[in-house]
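Only one protein chain is missing; all other protein chains are in place.
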Amino acid sequence: MVAFLIRRILFLVPVLLGGSAIVFTLIQLAPGDPIDVLLGVYSSPESRQALREAYGLNDPPYVQYFRWLGHILQGDWGISIQQRVPVLTLVMEKFWITLLLTGAAGSFAIIVGVGAGIVSAVKHNTWIDRVILVVSVFALSMPSYWLGLLFIFVFSVQLGWLPTGGIRSFIEPKSTLDVIEHMIMPGIVAGLTPAAIIARVARAAMLEVMRLDFLTALRAKGLSEGAVILRHALRNAMPSIVNMTGLQIGYLILGGALFVEIIFSWPGLGLEIYKSVVGRDMPMMLGLVLFSTFVFVILNLLVDICYRIMNPRIQSE
Amino acid sequence: MAAPSDIVSTSPGSTQGESNDPWRRLRVLKNHKSIVAGAIIVSLVVLAALLAPVLSPYDPIEGHPIDRLKGIGTPGYLLGADQQGRDMLSRLMWGARSSLAIAVVPLAVAGLIGLVLGSVAGYSGRIVETLIMRGMDIVFGLPPILLAIAVAATLGPGLVNLMISLTIVLIPPMTRVTYQVVVILKEQTFIEAARASGASSFQIIFNQILPNSVAPVIAYATSLAGAILVFGAGISFIGLGIQPPEADWGRMINDGRSMLDLKPHVSTLPGLAIFVLAAGFNFLGDGLRDLLDPRMRL
Partner (left out) sequence: MQPTDLLRVEGLKTYFFTRHGVAKAVDGVDLSLSEGEHLGLVGESGSGKSATALSIMGLVRDPPGRIVAGRIVFEGQDLLSLDAPAMRRLRGRRLSMIFQDPISHLDPIMKVGDWIAESLTLHKGMTRKSATAEASRLLKVLKVPSPDDVLDAYPFQLSGGMCQRVLIATAIATEPALIIADEATSALDVTVQASILRTLNELSENSGTAILFTTHNMRVVRKACSRVVVMYAGRVVENCETERLFCGPMHPYTVGLLNSVPSLERIGQPLVPMAGEPPLPTDDLPGCAFHARCPIRKPICEEQRPPLQEVHPGHWSACFFPEEANHGRDPSG
């Protein structure tokens, strides 16, 4: 386990270096010359050249990359052009708000997905199984931005049950219940596709386990069907389910929630990325992508560790 | 997403019973309702896209201000008109073109690149394998949706740029799936036989490995097409993809967004179109995977 951890953490280095290099390349490729921004398009060639020299823009790309990386590592992520605030501060603040939405969506996806997957596997080849499979294909095919619009139309505009968007209302800004009310629709819409994927993985993993002989031995021990399925079969299927769930939650935090945040004006990372792209706020956008890469990589590491812990057969190899 | 090992067929050639009677073959499909449903949906959309210039009643871009926001079923406008008086049916038919392009072209290009990289990595092993696969791991380690958005934002809007960014994101998973298929194929006896008969690595990759890994890779790609369509249309929906006045389903949802309560058809119809086509791809992908992996058919 220790050797695995060391190996896995060492592998973070090339991934993060590679990831940041890609982000850096994107900065270089981004349209527009930074000198234009600083001196204006009509500045003299001499002053431009002087400034290029001063900022090190004439250095070879790899020198520029490592200099940039040095700044990043020291916590200097630049200043947002639109909001005039350090990028890192803003990113951290938005991260928690997105995490809140991801928590809601993730809980919905796990409860519905794992539940549906188990029922589908236990009722394998019956009409219940087929209905769950077809519904999961529909959920998989649902554009979240469109479903979000329909939800707002039905539940906010027509029925007036839930707020149309934002994270809190102006009337009772402090109440927890108020925030929860704001979380319901975006949580369900963002969680629907992950729920479908988790359901399919859970079903396949459960079917795989339920073919195994030890379930007969458990029944022979006098365990109830519920205990056989939930205490033993599910635990054996868990590594694959956790693996896929972790991946899905990673996609959710880092992108999947983007459309939902835009539709429901949820002030998280996704909405921030959207605003920075539309406003051509490159430092902000690249900061967000870089930060997301860190989170994604660390999340993948956590999932791998969980997978090992839950799977004694790999652990001891 | 299916584990790639699920979709590997370990025998060369067709996985179904070898029969030359086409009707027998069609009857086999009775057990694969999912393929049939998916194929029907996808071919209808393809047909609509191909025949758009012939069949669509109006020009998709030119509006008739007098017919603004006509409802569904108005004479002359089967599916109504949008806020510029453009016929919805015509725009949906023309929009099918960019939607199909978004779903299919990046997968096809990334699939080809992935096939080559994956077979080379899987067959050659050693340093080449390490270089290619670790490199893919690094790109795979980035959150794919953000990567696509960042690339799209850097390149600027437009159909071609959108397809480029989707292709970049799809190369690592397509390479990985080919690699896993090839690693299994490599151990099969018919590859041994080819090697024993003196074929070179190059010949084996192109004559044995590639043809036999194409089917599972296509099945995997099909299962991704729905998600790519939904995501690509979403990029256009938020304004980073295809630009107006081109007819595009994602863009059209956004156009009708502000009057969802008054004229719901403008936003709802293109959304429904995305949903149905994505479901078609997903059914087709599921069905193909079942066909190639008898274990899951049960």
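Going by the order they are written in, the chains are A and B; count residues from 1 in each one.
Rule of thumb we're sticking to: a contact is a pair of C-beta atoms (placed from the backbone, for glycine too) under 8 Å apart; a residue touches a chain by one contact, two chains touch by 3 or more.
Bear in mind that the values here come from a model prediction, so they are computed numbers and not experimental data.
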Chain not shown, its touching partners among those shown: A
Residue of A:50, A:85, A:180 or A:212 in touch with the missing chain, whole complex considered: A:212
Residues in chain A touching the chain absent from view: 212-214, 216-224, 232, 235-236, 310-313, 316
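By our rule, only the chains that are shown with their structure count from here on.
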Inter-centroid spacing, chain B versus chain A (mean Cα positions, whole Å): 22
Parts of chain B lying in touch with chain A, wherever the complex brings them together: 1, 6, 134-135, 137-139, 141-147, 149-151, 153-156, 226-227, 230, 233-234, 237-240, 250, 253, 257, 260-261, 264, 267-268, 271, 274-276, 278-279, 281-283, 286, 296, 298
Contact set on chain A toward chain B in their complex: 11, 14-15, 18-19, 22-23, 26, 29-31, 124-125, 137-138, 140-147, 149-150, 152-153, 157-158, 197, 204, 207, 250-251, 254-256, 258-259, 262, 273-274, 277-278, 285-286, 288-289, 292-293, 296-297, 300
